[in-house]
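Okay, here's the structure, questions in a sec.
All protein chains of the complex are present and in place, except for one that has been dropped.
Letters are used for the chains, namely A, B and C, taken in the order the chains are written, and counting of residues starts over at 1 for each.
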Amino acid sequence: MAIRDKLSGNEAVAVAMKQINPDVVAAFPITPSTEIPQYFSNFVSNGEVETEFVPVESEHSAMSACISAAAAGARTMTATSANGLALMWEMLYIAASCKTPVVLTVVNRALSGPINIHNDHSDSMGSRDSGWLQFYGENNQEAYDNLLMALKVAEHPEISLPVMNCYDGFITSHAVENIELIEDDKVKAFVGEYKPSQYMLNSDNQVAVGPLSMPTHYFEQKRQQAESMRKAKDVIIEVSKEFEALTGRKYDLFESYKLDDAEVAVVVLGSTAGTTKHVVDQLRDKGVKAGMLKLRIFRPFPAEEIAEAIKDIKAVAVMDKCDGFNAKGAPVFTEVRSALYDYDTKPAMVNYIYGLGGRDVKTDDIEKVYNDLLEVVKEGKVEDPYRYLGVMEEQ
Amino acid sequence: MSNKDKCIVDAYTPWQKTTPGGIVTSTGNAKHYLTGGWRADKPIWNEEKCKQCMLCFPVCPDSSIEVEDKKMKGIDFDHCKGCGVCAAVCPFNAIEMEPEGK
Amino acid sequence: MNNLIEIRWHGRGGQGAKTASLLLAEAAFDTGKFIQGFPEYGPERMGAPITAYNRISDERVNIHSNIYEPDYVVVVDETLIDVVDVTAGLKETGAIIINTPKSPDEIRSKLSGYKGEVYTVDAREISMATLGRYFPNTPMLGAVVKVSKIMEDDVFVEAMKSSFEHKFANKPQVIAPNMEAVKRALTEVKG
C-alpha cells in the first residue's frame, strides 16, 4: 500500500533521499532549494540515515565533493538553485566527463541579474549542454518519483552520467500538496545497491580519475560520453516501466495530454503543465481541439518522439520559461522546431517566453496562447514566432 | 609486468574502446612512458666512490635512483632526465654528469 | 472542478498566516481532500504584509498559479484592511473572515464597496483566554472552516485533535487549550 501524505516538493525530495540513504550528500544553502539539505541534515542528526553530510562552503565545492565522492564509489547527491548552479558550472561538465552518476536536484529559480529568488528555468536551461540528463517535474509527486527514477538511470552501467532532477522553485518546492509515497523497503529494492565497476576506494584495483587529455584522446572520450547520453533514452523508458509496475504511475519521455486529435497544442515543462491541463479541459468543454505535450526529459532530447507526437497538429506553441537571448527563439523552442525539420507535414510554431523571474502564470495567460494558436490556424501563417507572454507592454 | 601495468589505449583506439570517463585503471603505468630521451647530460655513478649514504635517493624528481635492499644499484636511464641534482648532492663525488652520447 | 474552494490569507510576517494555510491544508487532507497550501514569497521579514493560499478540492488540483478570484479571504490582522486591498477579486458569493473584536457591520464600511458576506471573530480574545498568548492561527482556522463548510465541524475538530496530539507530543498540556480555541472560534464567529 502506498503511503498517502501531504508534502511540499522539497520535503518530498528530502524524504526520497532519506529512503535512498545515499552515502554522501554535500550541499550549500540557496533559496529555494535550501530546505532539502535542511531536512536532510535533520535526518542525519537524528540517525535516520547513514549518510556522510558535507556542509561545504560553496556550490562549487558541493559539486567538487560530489564528483570525488562518486568517483570514490559512493552514491552521492546534492541540491541547488540558480546562482548555485551557475557557480557549479565548471564542475557540471567535469561530473559528466568523469561519468560520475551524481544526482542533483535543481529547484528552478531565475538566474541573476537582477537577483530574483523566484521561478523560471534560466538556471537549468543554461546548463543543458553540460552533459547531464535533465528530468523536469510538474508537481511534488513528480519531484519525488523523478528523483527515484533519475538515480536508477544515472547509475545504470550503460549510462553512468549525472542527472538533474528539476522542478519549479516555490511553486512546487514550497507548496504542500497530496502525494503518494512508496514504502521504504520498496524504494530500497527499486534503487538497489550502487555498484560501480571502477572506483577509487576499490582496494583490488585502485584507479586514477580526471586526467589531462591531449587531442589524441579527448575527442574519443567525448564521443563515448555522448553515446551514453544517447543510450539514456531507452534506459529512461525501461526504468519508467519498472516504476509503473511498482506504483501504477505511468511515466514516459513526455506526457501527451489530449494530443491525439488536437489541432492546437502547447509544449511546456514544469508546473505550468498543470495549469495548461486545466485550460485544455476548459477549451475541450467549449469544443476546441486543444492538447498539450509536457516534456519530462529534456536531456537526452527526445526529438523523434516529439516530432511524431506533434507533426500533424496545425499550430503548436512552445513555452520557454527562459530567454535564449539569441533574438530568435529560446532553448526548448529551437530544439522542438528543429526536431520537425525533416518532416513534410509539420505544425506552424510559435515560441512564448513567459514567467520570467516568477511572473505568475495564470490560466488566462495560457488561454491567450491557445487563442493565438487558433488565430494562426485561421490565418494560415505565423507573423512573428518569437513572442513574450505576460510582460507589460506599451499599449 | 602484468596486464594491469600496461598502457590501456593507444593513439588509434576507437571511441568505443577508450576508458569510460577517462579513468585509468593501471595505476603507476607512467613507468612505461620513457623520459630518458629528455636527457642532455647523463649521471655516471661510480660504485667505488659511493659510500651508500643514500642522499641522492630522495632528491631525484624522476624516482630514478635504483635502490635495492638499502643499497644504491644504479640509475634508471629509462626515466632519468639528467637534471644533475643527484650529482650536486653527492658528498663523495660518486655521481658525475657528462654530456649524453659522449 | 466545481467543488474547488480557493482561499486567500492575509497576515503579517511572523503571525503565522502561512502556517495557518498549511494547517488548514493538513486538516482538509486528513478528511480525504486534495489540497494545495502555498505562500507567496518575497524578501519580507517580520511584520510585512504576506499572502498565502489554499486550494481544496475533491480531485487533484493541477492549476499552479496564485489565486486571483478566491472564494474566501481570511484576514489574520485587522490592521491590514487599511493597507491591503483584501477583497480584491473576492467572489461576491464568497466571504471574508476577519480577526477583530468588531462586528461585521462595523467592518463592512471599510471594505471599499465589497458586496459579499463579512464574518468576524475575535481571535485575539480567544487566544489570550485559552492559550494565554496571542496565536491567532488556531481560532482563525476554526472560523474559516465554520464559514466555508470545507468540512463538517466535528470532522474538523477530530482532525485538529490528532494534529495537535502529534505536534505537541512533548507538551501534552497545550493540547486542551488549543482545542478549546478551535471550538470557541467555531461558535463565536459572527456573520
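In the analysis below, a residue touches a chain if its C-beta (ideal position, glycine included) is under 8 Å from a C-beta of that chain, and two chains touch if they have at least 3 such contacts.
Convention: contacts and distances are computed from a predicted model.
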Original post:
Considering the UniProt annotation of the chain absent from this complex, which name among "Spermidine/putrescine transport system permease protein", "Na(+)/H(+) antiporter subunit C", "Pyruvate ferredoxin oxidoreductase beta subunit" or "Sugar ABC transporter ATP-binding protein" applies?
Top reply: "Pyruvate ferredoxin oxidoreductase beta subunit"
Subject >> Chains in view touching the one left out >> reply: A, B
**OP:** Quick one: say which of A:17, A:36, A:65 or A:267 touches the chain that got left out.
**Re:** A:65
**OP:** Tell me where the left-out chain touches subunit B, residue by residue.
**Re:** 7-9, 19, 22, 24, 26-35, 38-39, 52, 54-55, 57-64, 67, 69-70, 76, 78-85, 87-89, 97
Original post:
Please identify, in ascending order, the residues of subunit A that touch the omitted chain?
Top reply: 23-24, 26, 50-52, 54-58, 60-61, 64-74, 76, 90-91, 94, 98, 200-201, 203, 206-214, 217, 221
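Here is the rule we use: only the chains that are shown with their structure count from here on.
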Subject >> Cα-centroid distance, subunit B relative to subunit C, in whole angstrom >> reply: 78
Original post:
Just how far, in Å, is the C-alpha centre of subunit C from the one of subunit A?
Top reply: 35
Subject >> Residues on subunit C engaged by subunit A in the complex (per definition of touch) >> reply: 1, 22, 25-26, 29, 34-39, 41, 43, 60-66, 68
Subject >> Footprint of subunit A on subunit B - complex, ascending >> reply: 4, 9, 11, 13-16, 18, 20-25, 27
**OP:** Please name which positions on subunit A make contact with subunit B in the complex.
**Re:** 97-100, 160, 198, 205-211, 213, 216-217, 219-221, 223-225, 227
